[in-house]
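One protein chain is absent from this view; the other protein chains keep their places.
As written, the chain order gives the labels A and B, with residue 1 at the start of each chain.
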């Protein structure tokens, strides 16, 4: 594996999930692999889980870690080709990406969607320009379109907790007061397309995700119906994709409650965190035994570690 | 020792001080102890000494360190129970504390007093919520009520420099233009209550510290009288506790000068730093041979190292 920007960069998801589950038993077993290698984590946006778990994963592999909050610590980047840079951008991504490649062996990047410019967001400007100009492997720590480290952690968590061969998994939109990106939902969908599962998406009308991503996955606008016989409820808010970045509904009836969870097949509750309690999901659900949210967060370490291990293996091959 | 939030978390202060003094001779003697372990330092407030010395202590023990400025790099935390999180807080401390516990073996937290809400400050909301929800040991790097790493460093410094079995130690308030927290003074008082010393507190009327902390320690409102025969002058500004967070006096007559120091028993001068020169203390005192301030700062490393060592020993036992 060269870059990890999409769940499909894994040659075989099921194998990667099994590797991660094995690794989790003994996380330091490859601590010699990354010795003398450096990963640079570039944050263009805030982060808790991604920040800590990716550092932890790299350290488990014996790597040096350098963390940089690019916005406040570096220079504002220009991404356009041929631009006369006489405004407020001090450095072009061409130089930044090439320069960082001199100091590090892997670069990981977090740069959220603007939610104001659909075309720019679809182009994943920051991530793809780093891929274009960096001469080292690039890892996506959440781009404007996807969050494949989260999706791999979710796949690990699903595998650990599924009780039937082909579980019913529901991705349910839930209300939120702010406009949120589509990255987590997109990557979850793309990961589920590689799973043997009965997968349904439920959300209010107008909240359809990019149809190029959801393809033929069934959408059920009736949340109650979607929840019937569900084994996993994966919840996430996102803003409208069609009416790009808009909050069309804050309908409290879409919040996940224990009453709704009772209508499932004793489903496990999943969310990538951070989550707004009693807006997205009721305390009673998040604090129940069926909540897998903390375990999802825990699996972020092993997801990142498998990804970094595959990249290091390729670098050394 | 499980958590270190208060000087009393040390089973035996005198033994810990002796251990630290021994460790100081050979700081790397336990560099294998923390191998493969990670400490996460969470800063909700600025820091110089605490930031550097705690990292240094952890590195001396062979630990990985992850530093996070929570306010600017993470998400705004909600602490209330049952709150409908539809305002500006993105994550609940319940999740944050549990999630950080997945990635780290110890978490250290700095969260100052607000000085606007006495009841909230007394509850040490940030620290105690992390203790409540984290599943790993928690270290107090200064909370709204105490700064026990500073107090331990002060105990080490006192032990190194005392010349009599039962020295006279004076905690003297000094003027300052800003409202400052009580944490350092509180923890110094609590540490002194475990010492065989003649301990006096001096401050203008209205600056009484929390009587639940000072208990029966004598308060002398006449600074000159308090200084008589003193072996150590420990200086610190704090805002009013009764008239919570207010600056009642900026009386320059309370500044520590060499004239005042001459009225002591050739006392050593102590301050936790940072200190405002010629407001809290005159240059002549701070720059004199009798000033122990830099040595106090130096001992922060060994205080932190003893604390982390005891926590690691417990984790492995």
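Some observations on this one:
Just so we're on the same page, a residue touches a chain if its C-beta (ideal position, glycine included) is under 8 Å from a C-beta of that chain, and two chains touch if they have at least 3 such contacts.
Please read these numbers as outputs of a predicted model, since none were measured by experiment.
Considering A:38, A:250 or A:265, the position touching the chain not shown turns out to be A:38 (whole complex).
Only one residue from B:196, B:251 or B:283 touches the chain missing from this view: B:283.
Looking at A:2, A:29 or A:72, the residue that reaches the missing chain in the full complex is A:72.
What chain B contributes to its contact with the hidden chain is residues 28, 31, 43, 46-49, 51-53, 55-56, 59, 69, 72, 177, 273-279, 283, 286-287, 293-294, 297-298, 300-301. Although one chain is not shown, part of chain A still touches it, namely residues 36, 38, 40, 64, 66, 68, 72-75, 78, 82-87, 89-92, 94-96, 98-100, 102-104.
Just so it is clear, only the chains that are shown with their structure count from here on.
One simple way to say how far apart two chains are is to compare their mean CA positions; for chain A and chain B this gives 39 Å.
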